[in-house]
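Take a look at the following structure, please.
One chain of protein is taken out of this complex; the other chains stay put.
Up next, chain A:
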Amino acid sequence: MIIETRGIGKTFGSVLALREVSMGVEEGRVTCVLGDNGAGKSTLIKILSGVHRHDAGTFLVDGAEVRFASPREALDRGIATVYQDLAMIPLMSVWRNFFLGSEPRKGLSFDVAKAKKVAREELRAMGIDIRDVDQPVGTLSGGERQSVAIARAVHFGARVLILDEPTSALGVKQAGVVLRYIARARDRGLGVVFITHNPHHAYPVGDRFLLLNRGTSLGEYGKADITREELTTLMAGGAELDELAHELGREL
C-alpha cells in the first residue's frame, strides 16, 4: 500500500466537505474514486496531492503518517496529480511543455536536443503516438494532451498518479485512448487514483472502487465484490434514479 487514508475528513468553515473516508492505493493497481458533483472527490484528491490538509483521520504514505504542507512536498514523495485543466501551454511545443519547470541543463543552456529525445522516448514508452514533438500542444486532441501530461508525471518519478476526471471532457474514442494509458501506467508499476463520475470508464481499468456521496464514503469495493451494474446503481443513488425514471415516464 503506497497511500492509505483512515477515516479522513475535512471541513471548510461550517461545511463538512469530507467525512470518514478510508481508501488505499497499491503499486500497479488502479483505485477509482467515483461520485457525482459535490460528492467530495476534489476535496479528497486535494488532500492526497498536498493542496489541502485533512483535519480528521490519518493519512499514510508508505505506512508512515504524513501531512503535506504543499503540492511540492507530495510531488517529492512521488505523488503526482494531473488536473483536468492540465498545466500545459497550448502555443508551446510538446517537448517544451514536457520539461517546463524542470528543464534539463547542459552548462548554462537548456539541453534542447536531450529534451526532444527524452520527450519522444517517454511518449513512445507509454505507447503514445505523437506525430512530432515539435508541434504545439494546442494542436493535440484532448486525449493526446492527457496522455502527454501522464507521460510527463511518469518521467518525473511519480509512484502514484492522481488523475482528476481525465475522461470527462472527451468523446468515446478519445476516452478509450486515455484509459489505455492509465492501464499502461499501471503496468509500469504505478499506483493510479482515477477520479471519474462515469462507472463505464472506471469499471474496465479499476481494481478498487471508492464511492463517495455528499462527502461520505459509500464503501470501498474490490473488483470481485461488485458488478458494473451495482456500481452504476450505487453511483447514481439507485432509488433516486428509479424515482426519476418514474417521473419522466409519467410525462410521456
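As a convention for this text, a contact is a pair of C-beta atoms (placed from the backbone, for glycine too) under 8 Å apart; a residue touches a chain by one contact, two chains touch by 3 or more; residues count from 1.
The rule is simple: contacts and distances are computed from a predicted model.
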Chain excluded from display, named as in UniProt, from "Alkylphosphonate utilization protein PhnI", "Xylose transport system permease protein XylH", "Copper chaperone PCu(A)C" or "Short-subunit dehydrogenase": "Xylose transport system permease protein XylH"
In the whole complex, of A:Arg29, A:His52 or A:Lys116, the residue touching the missing chain would be A:Lys116
In the whole complex, of A:Met1, A:Ala69, A:Ile89 or A:Ala169, the residue touching the missing chain would be A:Ile89
Kindly state which of the options A:Glu27, A:Asp134, A:Glu229 or A:Glu243 is in contact with the chain not pictured. A:Asp134
Applying the definition given at the start, please give the residues of chain A touching the unseen chain. 72, 83, 85-92, 96, 99-103, 105, 108-110, 112-113, 116-117, 120, 131-136, 138-139, 141
